[in-house]
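Here the complex is missing a single protein chain, while all its other protein chains stay put.
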Amino acid sequence: MRKLLFFMPLAVFLILGVVFYLQLGKDAQYMPSALVGKKVPEFTLVSLQDDQVYTHKDLPDTPYLINFWGTWCPACHVEHPFLMELANSGVPIVGIDYKDQKDLAVQWLEQKGNPYQVILMDEIGNFGVDMGVTGAPETFVVDRSGVVVYRHQGVINAENWPEIKGYMK
Amino acid sequence: MMLIRNVFLSIAMLLSLSVIAQEQMTFSSELNKTRYQSLVEELRCPKCQNQNLADSGSGIAVDLRELVHQMIEQGKTDQEIVDYMVARYGSFVLYRPQHSTATFLLWYGPFILLGIGLLAFISVVRMNRKRRGRDL
Partner (left out) sequence: MFPEIGQFSLILSLFFALSLALVPLIGYWKGNRLLLETARPLTFIMSALVLVSFVILSLSFLTDDFSVLYVAQNSNSQLPVWYKFSALWGGHEGSLLLWVLILSGWCSAVALKIRTLPEDIGPVVLAVLGVVCVGFLSFLLFTSSPFARLLPDVPADGGDLNPLLQDFGLIVHPPVLYMGYVGFSVAFAFAVAALITGNLNASWARWARPWTAVSWAFLTLGITLGSWWAYYELGWGGWWFWDPVENASFMPWLAGTALLHSLAVTEKRGVFKSWTVLLAIFTFSLSLLGAFLVRSGVLTSVHSFAADPTRGIFILALLLVLVGGSLLLYAIRAAEVRSTVSFGVTGREAWLLLNNILLTVLTLTVLLGTLYPLIFDALGLGKISVGAPYFNSVFAPIALLLMVFMAVGPLSKWHHTKFRVFFKVCSISAFIATLSAGLVVYCYEFDFIAWLSLAVAFWVVFLSFSDWFGKVSAGTKGIIPRARQLPRNYYGMLLAHLGLVVTLVGIVLVSVNSHESMLRLSPGDRATVAGYEFQFDQMEQVKGPNYVASKGQFTAYKAGKAVAVLHPEKRFFSTRQQVMTEAALDAGFTRDLYVSLGERLEGSAWGVRIYVKSFVRWIWLGGLMMMAGGLLAALDKRYRKRAGV
């Protein structure tokens, strides 16, 4: 009994070692979204193209992506061509023009093309907060029943797309 | 003499006009200001490495600070504001983890350890007393 007591520190250390080993190589920055498993929050936003009012009821009823972007965001420039490819292959994308100016956004779409089914303006960023967005670009995968199933922070590209696509059911 | 004094007075008045220094955020009461300060210190900026909302200069921290300010002025309670943040950004944003079964050890572990330590202290001292009894 007394002997066992002296092995305690070693045992505790080894357990901690296993925890450390499991955590190594994980991306410590990775943040799961608090919205996964929940419906897309309610909103009333105006669309960029035709000034129509949209609510959450107007969202697609097939699996789709919600992509937060803005002309002020350098990474969005990098991401844009890949979004065009996705749109061309038939992936429905709802764009949220996040904390941006309308004229700049219109100009951007004219120059680079429009990958979005619909673009909603979130000028103050309130819808962004409701979605738990921390910056742009940020992309959510929403399933058939309107539930958020995945969130990706940062640029979508050919490398990480297969994983994200896996959630589109 | 009078004239000079008048000139001085008017300069002083001009100066006092420019004295109006605006707080960047205005609160309806001192209590609200204190609540704001303690809330933004306890909420973590969701994008930053490891900073609270008060200290971070990132865009999202500025937005969330303003949101906290608005909610306080709208009369929301601290708990409502915290719940609002957790619903959107997860419990990750709380620097004071919520009490739950999963955080039981975190909150009470130190005091359990303290209890064990005091028990160890008593037993060592009692063992010593026995030994002393033998020695004498």
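Here the chain labels run A and B in written order, and each chain numbers its own residues starting at 1.
Assume contacts are C-beta pairs under 8 Å (C-beta built on N, C-alpha and C of every residue); 3 or more make two chains touch, one makes a residue touch a chain.
The structure displayed is predicted, hence computed values, not measured ones.
On the side of subunit A, touch with the chain left out of the figure occurs at residues 2-3, 5-7, 9-10, 13-14, 16-17, 19-26, 28-29, 31-32.
Contact between subunit B and the absent chain runs through residues 18-25, 37, 41-42, 44, 49-52, 54-55, 57, 90-97, 102-103, 105-107, 109-111, 113-114, 117-118, 120-121, 124-125, 128-129, 131-132, 135.
Just so we're on the same page, only the chains that are shown with their structure count from here on.
Between subunit A and subunit B the centroid-to-centroid distance comes to 30 Å (mean Cα coordinates, whole Å). Those residues of subunit A that touch subunit B in the complex are listed here as 31-35, 99, 125, 129-135. Those residues of subunit B whose C-beta lies close enough to touch subunit A in the complex are 46-47, 59-60, 63-64, 67, 86-90, 92.
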